[in-house]
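Removed from the display is one protein chain of the complex; every other protein chain stays in position.
Naming follows writing order (A and B), and every chain is counted from residue 1.
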Amino acid sequence: MALTGAGAAPAAAPAPVAPRGGARPRARTGLLAAPMAALMLAGFLLPGLLMFASSLGAGVRPFSLQGELSWAKYAELAGSAYLWRVLGFTLAVSAGVALVNAVLAYPVAIFLARSRSRLNRLCFLITFTPVAVGMNMVTMGWLIVLGRNGVINSLLSMAGLTSEPLPLVYGMSAVVIGLAHISFTFMVLPIEAVLRTIDPALERAARSLGASRWRTFVDVTLPLSWEGVAAGMLIVFMQSCGAFVIPLLLGGSGTVMLPVSIWETMTVANDRAGGAAIAVALTLIALAILAVQLKYFNPLRDGDGR
Amino acid sequence: MSTPARPSEASAAARGAIRAPRRPFPLLGAYVALVCLVLVLPLAVVLVISFDTASYINFPPQGFHLQWYRSLPDNATFARSFANSLIVAGASTALSVLAGVPAALAIARGRFRGRGLLYGLCLSSLTVPWIVYGVALLFVWGFLGLRLSIWTLIFGHTVIGAPYVLRTAVAVLRDMPAAYERGARSLGAGPLRAFLTVTLPLMAPGIRAGAAFAFIISFVNIPVSLFVTTAENITMPVAVFNYMQYNFDPSVAAFSILQLVVIGLFIGFAARAARQEA
Partner (left out) sequence: MTINRRQFVQALGGAGALGALRPGLVWAQDKSITVTSLGGRWEQSIRTHFAPLFKKRTGADVNIVLGGPAQWTAQIETQPDHPPLDAVDNSEILAVNLIDKKLVLPLTPEKVPNLRDVTPLFYETWDSYGVSYQYGASGIWYDKGKIAQAPDSWPEFLERAGKGEFGKRIAFPDISYPWTPELIWHLAVSLGGSMQNLDPAFDALKRMRPYITKLWGTAVEAERLIVSREAEIGWLWDGRVYAMMDAGDKSLEFKRLKPDTLFSLVPAQVVKGGNVDLAYQWIDTLLDPEPLLSYYQLIQYTPTNTKVVIPEATRSRVMPVSEGRVPDMRELIAATPGIIARWNAEMRG
């Protein structure tokens, strides 16, 4: 809870001269969020409702709620062992990618936030490249690197380490590599941003109290940067859950993820209502995870300084 | 008490003197270099392929020429899609920042009921898979009876990009002691002035990161743009995607390398502009 009680006044509410605010209308701060909230209502909630209506069988244009509306598609969903498997796989892979990236990206974030090296700027640009070049090229690049006649297999066979090319591509590892690659940026930057706001005095204090570099990191830096890690993991997890191009092209048929199923249902099966039902289900699950993450990490715990 | 690596550091730490940030762990540089290499490896391969003389993409490449790059400007779709991408990314990023930063203030600093729910609402578009959102965007536009245009893209990209700005801004605000602002206020600064001179500069890394995300994910976005693409509003990655769906020659590589160069220039510019402030 807040360390200071009555002094926790909203910074942006208009105030009379009194420096601590007094009886300032606090709700007015909330109005600052109005544009974004409106954006989300029109841009997320409304389409979501339309999608939901579509999954029940409603026509979209002209919009009509007449006709047979039913939960049939959801019943089909719940009864499909295949889709449950796909859902589980999707969540597992996404969590794996988030974890892998958190571990791999954290040191890079430290480097970017702290290092004075001249290569800092170059490294910063490089961390942007996977996302900047786009999904198609990341896919193509990894296919060429991991493929049967690709870079890795060529090197391995030239070095005499393998006689048969390794099947590195069209499987789960390729999908995880591709997804981790393309979302790396989204993990590095929140962590770096938060690391930059950590007051170096806190770390110096720990050091001057005798803590080793490692202990300082574990006990001071890491907890303070946790919010950045959580932000990054959330974004990477969500992106991986919603990934379509990379699992489709780098994976095999044993690595189907939910967005691919949605696409197939809508286009190949021509079943817009069914696809919408899966989409609604996936979105609700992701919303639930978002809610849990927000509650657990509680970023709104009052951060008036520690 | 463990001894630091260098005696000078020990005495400096003991004195509590202000000094430069300590050098990172010795292996850190090597690790970062390795990671950068891996990040760049697939793209380097694509760069090599973009010069290939073969008419189909394969490894190792057969030859070297600039033909694919030279033929790009002739491609009518290329120029238009390029311009569209810049406009959509620029506009949606600006709107994302304008919506997201005030919202971050409200959520991180406000004290009202339902704050948590509001935060969840503002982050909600992070949860929807982009391919789904692309279809939903088409539905909404049809529902509202609007014609598809570049505004459809700007709207859609803002909706998915704004949470990135919000999330990182809140993360930064939360860890920023409100004491600084209160200090400014107690010196007589009005709330806007306190915000502009104290809070905003401190928030800068967060906003910068968030805006960079929003720009990039808009620029490279395919799934959200896919269903609402028209002859006029087509963006570059959608054009490349459509090309790649049905063709397999190295001009796709060239097209994408150019996309990377554009973004690289933009990021470099943004980074330099921001770092000159730091």
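Throughout what follows, a contact is a pair of C-beta atoms (placed from the backbone, for glycine too) under 8 Å apart; a residue touches a chain by one contact, two chains touch by 3 or more.
Please read all numbers here as calculations on a predicted model, not as lab measurements.
Undergrad: Sort through B:119, B:133, B:164 or B:243 and give me the one touching the missing partner chain.
TA: For the chain that is not drawn, the touching residue is B:243.
Undergrad: Using the touch definition from the top, which of B:98, B:179 or B:258 touches the missing chain?
TA: Only one listed residue reaches the unshown chain, and that is B:98.
Undergrad: Take the complete complex as the reference. Which residues in subunit B touch the chain that isn't displayed?
TA: Those residues of subunit B that touch the unshown chain are 55-59, 76-77, 86-88, 90-95, 97-98, 135, 138-139, 141-143, 145, 147-148, 150-151, 154, 200, 204, 207-208, 211, 215, 226-232, 234, 238-239, 241-249, 270, 273-274, 276-277.
Undergrad: Pick out the residues on subunit A that sit against the missing chain.
TA: 60-62, 80-82, 143, 147-150, 170, 248-249, 252-254, 256, 260, 263-271, 274
Simple rule for what comes next: only the chains that are shown with their structure count from here on.
Undergrad: Quick one: report the Å distance separating subunit A from subunit B, using the average Cα coordinate of each chain.
TA: That pair's centroid distance is 13 Å.
Undergrad: Considering the complex alone, what residue numbers of subunit B touch subunit A?
TA: Per the touch definition, subunit B meets subunit A at residues 1-2, 4, 13-14, 16, 20-25, 28-29, 31-32, 35-36, 39-43, 45-46, 49, 57-60, 98-100, 102-103, 105-112, 115-116, 118-133, 135-137, 139-140, 142-143, 155-156, 158-159, 162, 164, 166-168, 170-179, 181-182, 185-186, 188, 190-192, 194-195, 199, 202, 205-206, 208-209, 212-213, 216-217, 219-220, 222-223, 237, 240-241, 244, 252-253, 256-257, 259-260, 263-264, 267-268, 271, 275.
Undergrad: In the complex formed with subunit B, which residues of subunit A make contact?
TA: Per the stated touch rule, the residues are 7-15, 19-20, 26-27, 29-33, 35-37, 39-48, 50-51, 54, 60-61, 63, 104, 107-108, 110-111, 114-117, 121-138, 140-142, 144-145, 147, 149-151, 154, 181, 184-186, 189-190, 192-194, 196-198, 200, 204, 207-208, 210, 212-213, 224, 227-228, 231, 234-235, 238, 241-245, 258-259, 262-263, 266, 275, 279, 282-283, 286-287, 289-291, 294-295, 299-301, 303-305.
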